[in-house]
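With one protein chain withheld, the remaining protein chains of the complex are depicted in position.
Then we have chain A:
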């Protein structure tokens, strides 16, 4: 079953076109890793899917309906398509628990008790039950990102978007975040993940997309794209990345 269709997605900044007509179908349960050199348009593609950026042309289709541009439509999409940012974007004036409760309280209008119970559950899932009352300023990078994941999960998204979730982390903190993402994969969640962790992509993704110059240059199973790439640019990209082990 297809959750999301992308049709002819074009994004321009002024006169510069950074996405040249992307077509993409996301099936339920798929885990798609998006790879590509810096500036190839990975973030832009991901951010167009939940309208953090407004597509210049093309359609995002959910439930057989192209998503409109009114605020009401965008809000509906964003509740179904969660996003985890490279820089976490936690709310510094709220505790970890407050961050996770916020969407349930303000957007879903749940009661405080219901929202708290749900938020505690999500924090426990990412292994941070004991940090509920801690403010983001007193959390490590890995903990912050796990709170951000819990915040997105609390909204019950059908699709999760991760934009380089471990790139801002010290190397020793990457593992704890990847483990959480892997556990979400094991639950069968649908996700799109921009990452430079090729080994992780190989083991966790069901499909790998290689983006170059705002186009899907090559895609296939992790084995096809990462081990037996057909295109010259994909090979060059993989070669330029430091040795990774499968």
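Keep in mind that, in the parts below, a residue touches a chain if its C-beta (ideal position, glycine included) is under 8 Å from a C-beta of that chain, and two chains touch if they have at least 3 such contacts; residues count from 1.
Here, contacts and distances are computed from a predicted model.
Asks: Given the options "Carbon-monoxide dehydrogenase small subunit", "FAD-dependent oxidoreductase", "Fe-S cluster assembly protein SufD" or "Glutamate/aspartate import permease protein GltK", which would UniProt use as the protein name of the unshown chain?
Replies: Missing chain, UniProt protein name: "Glutamate/aspartate import permease protein GltK".
Asks: Per the definition of touch given earlier, which of A:89, A:140, A:206 or A:221 contacts the omitted chain?
Replies: Final answer for the missing-chain contact: A:89.
Asks: Just to verify: which one of A:35, A:155 or A:209 makes contact with the chain not shown?
Replies: A:155
Asks: Among A:2, A:106, A:167 or A:183, choose the residue that contacts the chain missing from this document, as touch is defined above.
Replies: A:106
Asks: Given the full complex, what residues of chain A touch the hidden partner chain?
Replies: 50, 52, 71, 74-76, 78-79, 82-83, 85, 87-93, 102-103, 106-107, 135-137, 148, 151-152, 155
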